[in-house]
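Shown below is the structure under consideration.
One protein chain is absent from this view; the other protein chains keep their places.
Chain naming follows the written order as A, B and C, and within any one chain the residues start at number 1.
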Amino acid sequence: MRSVVIHPPHELRVEDRPLEKMGPGQVTVAVKAGGICGSDMHYYRHGGFGTVRVREPMILGHEVAGEIVAVGEGVSALQVDDRVAVNPSRPCRACHYCLEGLPNHCEAMRFYGSAMPWPHIQGAFRERLICDASQCEAVSANVSYEELALCEPLSVVLHGVKRAGSLLQKRVLVTGSGPIGAVAVAAARHFGAEEIVVTDVVPEPLAVARRLGADRTIDVAANPDDLAVYVTGKGSFDVLFECSGNERAIRDALVALRPRGTVVQLGLAGNEVAFPLNLLVAKELALVGSFRFHEEFALAAKLIGQRRIDLSAILTRTYPVEQAVAAFEAAGDRRTAMKIHIAFA
Amino acid sequence: MRSVVIHPPHELRVEDRPLEKMGPGQVTVAVKAGGICGSDMHYYRHGGFGTVRVREPMILGHEVAGEIVAVGEGVSALQVDDRVAVNPSRPCRACHYCLEGLPNHCEAMRFYGSAMPWPHIQGAFRERLICDASQCEAVSANVSYEELALCEPLSVVLHGVKRAGSLLQKRVLVTGSGPIGAVAVAAARHFGAEEIVVTDVVPEPLAVARRLGADRTIDVAANPDDLAVYVTGKGSFDVLFECSGNERAIRDALVALRPRGTVVQLGLAGNEVAFPLNLLVAKELALVGSFRFHEEFALAAKLIGQRRIDLSAILTRTYPVEQAVAAFEAAGDRRTAMKIHIAFA
Amino acid sequence: MRSVVIHPPHELRVEDRPLEKMGPGQVTVAVKAGGICGSDMHYYRHGGFGTVRVREPMILGHEVAGEIVAVGEGVSALQVDDRVAVNPSRPCRACHYCLEGLPNHCEAMRFYGSAMPWPHIQGAFRERLICDASQCEAVSANVSYEELALCEPLSVVLHGVKRAGSLLQKRVLVTGSGPIGAVAVAAARHFGAEEIVVTDVVPEPLAVARRLGADRTIDVAANPDDLAVYVTGKGSFDVLFECSGNERAIRDALVALRPRGTVVQLGLAGNEVAFPLNLLVAKELALVGSFRFHEEFALAAKLIGQRRIDLSAILTRTYPVEQAVAAFEAAGDRRTAMKIHIAFA
Partner (left out) sequence: MRSVVIHPPHELRVEDRPLEKMGPGQVTVAVKAGGICGSDMHYYRHGGFGTVRVREPMILGHEVAGEIVAVGEGVSALQVDDRVAVNPSRPCRACHYCLEGLPNHCEAMRFYGSAMPWPHIQGAFRERLICDASQCEAVSANVSYEELALCEPLSVVLHGVKRAGSLLQKRVLVTGSGPIGAVAVAAARHFGAEEIVVTDVVPEPLAVARRLGADRTIDVAANPDDLAVYVTGKGSFDVLFECSGNERAIRDALVALRPRGTVVQLGLAGNEVAFPLNLLVAKELALVGSFRFHEEFALAAKLIGQRRIDLSAILTRTYPVEQAVAAFEAAGDRRTAMKIHIAFA
């Protein structure tokens, strides 16, 4: 089966891999769409991030949707031809963190396409994916596979929104209008935020954020002073979804937060950031990390499957698997690409 | 009346100031002990901190206790000879933040000895202090004035412990065993923390922390590897009271925190700190600022007054007001001084 | 000016009352619509509820909207012809509870049309209402006065939703589909509840609940077993908005809640209810009272004014003030009336 494989240090190849054997409780999914995520881009460009390095060939990808083509023994909830989103999160369900209800911190997590553990966890950018039936969320047919593959980034965001607590009567700032930031806008709207402002340094993603429900967007490269109006008093925003990982964006946003405001940190930084600690103290802000997701995936599938949240505005283009390198190149340009997919089957 | 005044840029003088007039609802306190705090030291050494500068002569001091020598019209809860701790926090009780129950974020706060507002708010290092009766917490006579003056740093810590939530079944790390860190140890013990570990780079303050209830102290300058045992798994501590403001201490402590751990940031940094943002994300830590206090002062007076928390181990020495400069010099040496007081009356 | 007045023990009269004098910071509102609330009905039918009794003539009403006809000295945010909803909640802004951020528990609350304090607080069912400008929320003209008067019940519900915390990935049950229950359905939808089920003992209000967003409605009088499917395992619902005050409804709902579920109690009971305390213990449920509102009123006006929440489905009919008695009679029939308004001007 055709697979998209990263070879150390960071060479991307489309190559054939043998199909694994389907066991009881498992299904075989023909992968119809796989979305390229920021971490895939890091493997492609740099062979890793932080201290994580690709040290053996690894199939990339963790944002996939497809069609069931075979079901294993004992699987009753799914059948052939079902259209499913596949949850890439595979916690062990037995470690200390799993038993505390924190599966995203599982000590033996096997998240698709991750070079953190050794051996690496092979990903889902492949023609056929054999996975546990419990990983699959089936939806009706009126949703495209590309939209369905957005269950993964939506899950990331849903987890982040959970970390923020209720958005009732909350003014929300989103810094960074990439795929995660844009989805955060849609989610903040869905969960009733009172007002949503988004910033970025490029105009095109901001246009997408407006389509997803932003009340106001600010191109802080073009109009660096437009945030100033929110700085008056001791600041305006109750919640910041920080999706840029950029230290300047963080600093400027913190100034615009009101005392006791909450920052949900979703964006990753290249490295340590210069952080205004005294500002956090004086305003008693809470900076809260948000990492992956697990049980939110089922909800994401429901929201997308029932079209309660429509994320189609972030879809850019789908490339056939043979053009995977072109797809990755395209995904690197924030002005022209929001979310690029690869079709495998 | 004798007062300890900082003159711009940062010259400390003991000088006479006229006594103000006592109004209805007010009392006159003969200040018996005033503790030198880190912010007083910043004014003394640098004439301010961050962007805050001493721009006019300002009486220093906000950690004071004394004896009532006169009571104004309409004051019934206090009488002459009462031994009181004086709450330096004077919120307006009418602004947006006061009405939200966040008086420490009052937009018109008049906290003693602060150069943040203009004109500056004159402090409490003076022979006679006229204040509202509601600022005074009276205690019985078996507590020294120096201990009583510790109500202020204890209030800072109580506010920080509130920010941490319940300490039941929580393992606590305290970084920085200065007066705030040491008091945090005593408070964590009082509120039932399961285990308390303290770090510093000098041994003397750690000895004090042990007397205040630390289960273990680590001199990370002498034994930089001793924290490593807490880093196993994904980390050990549930709560970090960060009292150093030092970026290396923060980084090392974050590695020792377990997923979903909480950092209560009490320490102020000289400037922006290099911060391991990705670590905060991956562990889903919460970094929570804690700034001053208000209603905690009454509790602090009760805890000290009834000897439920005994902080006498952090008392170093008391200087007469005429030796204020010597007192400030002494307060600057972490090896020999924990908390220095000045006696005014 | 024409006013709707309840006389002890509980005689309703439409009578003329003198217009009060408008002071600085105040406005005069021509009341265009006043909604009849459950508490108004209790005064009308029983002269009070619990131990509260009407002991002097009292103008009823607290759900009103109208048009500004005069503005007092110093009012700049409003002008004549503005269409406004009037917040009936008037906390003192100075008592202990106000300063804790709990204005709905104000010790000197002057909520319109309440016989709890003595003298009673006169209500807003009158041709002209003089109130503080700060009580008025202005909206644009495309919203009817009746809808605008729904800001009050919506505020009650918003406060209740706040008490529930985030509804993300929460299954919600609403017991009692009267005006509060029906508005709770709309609000739960707006704030992103995953699933909403509503019960009542009459079919007509359930039809309204479906129009407001309920996924499923159950007439528990006609189909008492339909809740059983939610009782499997240890129960299904995460949150119950209890809007009936009925002990049987409460008991049946608690059985359908899952462990650690939350009950937000909005409904008032005639008296003490027989309560399954052991069930609450075994499931570790949280039964949380919700009482009135304050700051939520501004949000309610925004949500209705910008048509983010459309509550027009609960509007039944408007009576001219002369037919106030007929209006109250109509409001008493749950099969034909959801929300009855009286027009004053």
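By definition in this document, a residue touches a chain if its C-beta (ideal position, glycine included) is under 8 Å from a C-beta of that chain, and two chains touch if they have at least 3 such contacts.
Remember, it's a predicted structure, so these values are computed and weren't measured experimentally.
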Legend entry - Sole contact to the chain not displayed, among B:120, B:190, B:258 or B:292: B:190
Legend entry - Full-complex contact with the absent chain, from C:9, C:74, C:203 or C:289: C:289
Inset, instruction - Return the single residue from B:12, B:136, B:161 or B:198 that touches the missing chain. - result: B:161
Legend entry - Residue of C:280, C:298 or C:313 touching the missing chain in the full complex: C:280
Inset, instruction - In the full complex, which bits of chain A touch the chain not displayed? Write them out. - result: 93-94, 98-103
Legend entry - Footprint left on chain B by the chain that the document does not show: 158, 161-162, 165-169, 190-192, 194, 295-296, 299, 302
Inset, instruction - For chain C, enumerate the residues touching the unshown chain of the complex. - result: 50, 96-97, 102, 104-105, 107, 163, 233-234, 245, 251, 259-260, 265-266, 268-269, 272-278, 280-291
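Keep in mind that, in the parts below, only the chains that are shown with their structure count from here on.
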Inset, instruction - Touching both chain A and chain B: give me those chains, sorted by label. - result: C
Legend entry - In chain B, residues with contacts to at least two other chains: 102
